[in-house]
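One protein chain is absent from this view; the other protein chains keep their places.
Presenting subunit A:
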Amino acid sequence: MFPGLFEWIWDGGHMVFMGGLWYALGIIGLGLTYCIVKSAIDTAGGGEGGHGHH
């Protein structure tokens, strides 16, 4: 699953498939981390937050 670990081969198939998976997981993880950290900062700052954001 990771380069250097079990069953990994440096070929096009592994790079495209695993690259795509980790690219998607990376964006999801970074996006969530940003939201959680910013919310913690906003909460600590005591702001009201946004409204009408549907």
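Remarks
Keep this in mind: a residue touches a chain if its C-beta (ideal position, glycine included) is under 8 Å from a C-beta of that chain, and two chains touch if they have at least 3 such contacts; residues count from 1.
By definition in this document, contacts and distances are computed from a predicted model.
For the omitted chain of this complex, the UniProt record lists the protein as "Molybdopterin oxidoreductase", which is one of "Amino acid ABC transporter membrane protein 2 (PAAT family)", "succinate dehydrogenase", "Nitrate reductase gamma subunit" or "Molybdopterin oxidoreductase". Listed here are the subunit A residues that touch the chain not shown: 1, 6-7, 11, 13-14, 16-18, 20-21, 24-25, 27-28, 31-32, 34-36, 38-40, 42-43, 46-47, 49-51, 53-54.
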